[in-house]
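Only a single protein chain was left out; the remaining protein chains are all shown in position.
Going by the order they are written in, the chains are A, B and C; count residues from 1 in each one.
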Amino acid sequence: MAHIQIFGSLRDLFDGQAAIEMDVRNLRDLLTKLPQAYPDCAEEIEEGVSVSIDGKIINDDWFRPIHADSEVVVLPRIVGG
Amino acid sequence: MSEYQAREFKVLGQRLKRPDGFDKVTGRARYGADVEAAGMLHGRILRSPHAHARIVSIDTSAAEALNGVKAVITRADFPQAAKGYEDIQDNCMAGERALYDGHAVAAVAATSKRIAKQALKLIKVEYEVLPHVTGVEQAIAPGAPIVQPGKVSKRVPEGFSDNVVRYTSFGHGDVEAGFAKADAVIEREYRTEASHQGYIEPHACLATLDEDGRGDLWVCTQGHYFIRDMSCAVLGLESANLRVTASEIGGGFGGKTTVFVEPVALALAKKSGHAVKLVMTREEVLRATGPTVSTYMQVKLGLNKDGIITAAYARLFYQAGAYKQGTADFGAMPAFAPYELENVHTEGLDVITNRPRTASYRAPGAPTACYAAESAIDEACLELGLDPLEVRLKNAAKEGTKSSYGPTYQDHGLIQCLEAVKDTEHWNAPLAANQGRGLAAGFWFNFGGETSVSVFLNTDGSVTVTEANPDIGGSRASISMMVAEEFGINYEQVRTTVTDTGSMGQNEPTHGSRVTFAVGMAAIKASREIKADIQQRLAKMWDVSADQVIWQDGKAHCTDNSKGIEPMSLPEIGAIANNTGGPIGAHHGANMEGAGVAFGVHICDTEVDPETGFVSVKRYTAIQDAGKMIQPDYVEGQLQGGAVQGIGWALNEEYVYGDDGRLQNPGFLDYRIPVASDMPMIDTVIVEVPNPGHPFGVRGVGETPIVPPLAAVGNAVSRATNVRLRHLPMSPPRVLAAIQSA
Amino acid sequence: MQYLAPKTCAEAVAALAACDGDARLLAGGTDLLVRLQADMIEPDLLVDIKHIDTCQSIEEGPDGFVIGAAVASAELGEHASLTQAWPGVVEGMGLVGSTQVQGRATLTGNLCNASPAADSVPALVASGAVANVIGPHGKRQVDIIDIPTGPGRTSLAKDEMIESFSFPARGPRSADAYLRFIPRTEMDIAVVGVGVNLSLDENGTCTDARVAIGAVGPTVMLVPAAAQALIGSQVDAAALQAVQTACSDAASPISDKRGTAEFRKHTVGVIARRAAAIAHQRAQAAE
Partner (left out) sequence: MSSTHVSTKINGQAVEYVCPNDASLLEVLRDQLGMTGTKEGCGSGDCGACSVTVDGRLVCSCLVLGVEAQGRAVETIEGMANKNQLHKLQEKFLEKAALQCGICTPGVLIAARSLLEKNPDPTEQEVRYWIAGNLCRCTGYDKIVRAILESAKELREEAA
């Protein structure tokens, strides 16, 4: 089970939880299962997110592995200037 | 897994000349407005004079009747935009309502610029003027005119108007508990005005589009794939049918990552059946492209007597222009990113107003938030009598620190940057009367993203690198250098060119400080594939196994000395390519994850004329972790350019709106970017902490340099005057008023 | 639009008089072309005065300097004795725009553009120079201060032109200075501007002074109270302070994108005091 951290008011989308445990193998798994388990976050996921996995910001790489001890943070989509 | 392997570099770190330089110093380089086509028409756009108005009717008949006019278009000539692109289309050409002063409402294509200009005067638009709002604080107040009804996201707190459309927050710990432990709690409000990227080249393009939906677009842009995809989504075209070629680009800084005139030129080309060139005037650039946010920011900071930050809180209202944006997120995330904090909470709120749709500007969102945070830290230092450098060192984020926006940091160079401050002559130099010294830290994420590169070995042994990211800061040179390094050959043997969308797979734009990192990494990987291919071929030729062929000093060597085989150079290998299997080349397309964060620390000395409020920057030093430097001149250039942009934002750059909602200063005369005589030399100190995510340790460097200057200048001015300035820009009237009211 | 480049003022004036539509004079063109390209004006006739000899020269005679209407700012700055005699006039014009603009811009254009913030005008007014105006009925001399009548308006008739400016002969221990305030170091329009022209006697007492302030009212204005504060004084700190107060009192600025009224009212005094000090220093050196 991976440990997924939820931030501040994002928690409203996850029944108020600061962290959730989820059985996910990779980023694609995560992005598929999150809105299934927590429909409130679907809008945010669809608008586009970046996910930090073990300190690295991952934008789209579905097959980026998530391990049981991975640090996973869901973030707004990172852009640049 | 680390991509980075420590090694001795031969090419990297040298100050080599850019391949595009010769054309740029002789005037041969071709920018957006520098090409024409046979039978070309000139496009021009009619813009709303109102900040907010319903478009009752548009009568284009007189314009169409003018001799030489070949097409007139309005929103009615655009199809329904693809899902998610509605705002982009509406910003290119207004639909039911004009949402800001300068919003496009119609466009013409004519046989000359003069006729096009004349035709605009013949278009009759009937407007019903609606109430408008341009200020962020006015816009959030209940009862404010609503710019775009029905856009409010679920989580926006109560108590604001419906112009507050998006809310995010970050942080960890318990800030209230943190404040309770503090010896001093600083609670302040800061404001900043909108600035513009101020690239010297106005947007320009040349478009053709046939009836069957096939077209070509020549355009100055940071990302021709984005331009292609957005134009197609807005015009109902297929990406493969629109080939977009990026011209040389005369500056972008984030402002050329989206479409403004391109879909309009394409629509005019389609309707007229001719090529259409569309070049913005400077006034149009300032009125109708994307400036940055203006802000209203609340910060609360708790420190104990030892200088440890016990809690940090910020609430950031970001004025996003007339359409929903997410920039406030990128203020809320990096505001306190340089620090290891037990308790931190940041909130970002996006506010829409009757202003142009904001676009990215170098680390979009971060400079203003860091201005608020770093100013508050400076205020706390003054209140507690603490040294601003020591406080930053004590609280600095390290490898393994849980960042204020969530992820745990990998290796980075913030501490080294702060330590470097101590060693500068600047930090230890005395100050004269009316002078003050400011210090500030800053952060940007950096990223990689989708990247496609091809590398070819030519028959003469030279190496061609084909990529598709417009080169703004010298990336062709840097990429050539990395490929030369990888092959062990001279820089002069490698030529990197930027190609069109019809010749290369998808690429993110040149943004996010990504190109040297991501394109460089893709080029290194393609080079490695070529080397592996060569190993296979030579193994066959030499009748050895592939692992007996090694690459050293620019040549393939056989490790089996008994064979007496002479090493082969690239020219020798190129010459036999067709005999050993055919042309040698490799394409590498990948999603280049693994960009490393970049921290910077700036020191600024200002002198303030107490009688007029005039601020002059006397001395400036920018310090940054660049990972591994490829071309030091270009790294320094990024730091210097970013710093001066930040200084301009801090001192005199400002969008000034009248009560009528119209922009008062749409020109370089009164939108005051720094001129040469305003600036001192900008000293730089480059710290090199290799990024584990890149084979050569490269970190993006382009965006971080604009993050610290706002606060560095602000802190310097406040220390020079003994009055805290909390509203940027610190133009003379604001500074003088602050001094006089103190 | 018709373009003419006459060789004499008479031809130029005749062309102006003959034009039924909007006729404009082209000297340096640095304001005119901006307006032309921004569609703010659509003239029917442009009369280029740069081919008229009398408009092209700087003459130095016993009665003082005569500067032609089409002489570019850069040429003023390159003229050593003019710069020595009228440093304030030269520096005022020298602050208009960039080096590039200096290559073209003229005193005439800067004056007739009739901006209250025109950099050359306070020093011109303080100098006591007159404009030599030519019209269909001959020549007349007009005080500089009487040329602009309001923002964008002048007292010149449609068929009149300025041929040149005549400056009074320069006595000993006389000097002028122009200072302005802008938010940057270059490339801005004056937020306030002050021209000071003064003469000293052998004892260092000020015998004559003119102080003109710009960008703090609809036209550049003289501040007699500031001049009075200088005349009879040793141009000491008290006199300079009085200049500051007089100029701030005389100013009636507006608030706009370039500065607030309060800021202008305060700053025009500070700049006046500093300009007077510079003029004084120069006069002391100009034995």
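Heads up, the rule we're going with is that contacts are C-beta pairs under 8 Å (C-beta built on N, C-alpha and C of every residue); 3 or more make two chains touch, one makes a residue touch a chain.
In this text the structure is predicted, and so the values were computed from the model without any measurement.
One chain is not depicted; across the entire complex it touches B, C. Contact with the chain that does not appear here is found for just one residue of B:54, B:114 or B:422, B:114.
Within the full complex, the residue among C:99, C:141 or C:284 touching the omitted chain is C:99. When the omitted chain is restored, the residue from B:129, B:675 or B:723 that touches it is B:675.
Screening B:85, B:253, B:657 or B:696 for touch with the missing chain picks out B:253.
Residue B:27 is the one among B:27, B:142 or B:159 that touches the chain not shown. For chain B, the residues touching the absent chain in the complete assembly are 15, 17-18, 20-22, 24-31, 33-34, 113-114, 197-202, 248-253, 279, 281-282, 472-474, 631, 633-634, 636-637, 640-645, 667-669, 673-677, 679, 681-682. One chain of the complex is left out; on chain C, the residues touching it are 1-3, 5, 26, 29-30, 33-34, 36-38, 46, 48, 50, 72, 74, 97-101, 103-104, 185-187.
Operating definition for what follows: only the chains that are shown with their structure count from here on.
In whole angstrom, the spacing between the mean C-alpha positions of chain A and chain B is 26.
Chain centres here are Cα averages; for chain A and chain C they lie 67 Å apart.
If each chain is reduced to the centroid of its CA atoms, chain B and chain C end up 44 Å from each other.
Residues 117, 283, 611-614, 616, 651-652, 656, 664-665, 668-670, 672, 674-675, 677-678, 731-733, 736-737, 740 of chain B touch chain C in their complex. Interface residues of chain C, counted against chain B in their complex, comprise 38-39, 181, 183-189, 191, 256-260, 262-263, 266-267, 270-271.
Across the interface of their complex, chain B is touched by residues 5, 7-10, 12-13, 40, 43, 47, 50, 52, 54-61, 64, 71, 73, 75-81 of chain A.
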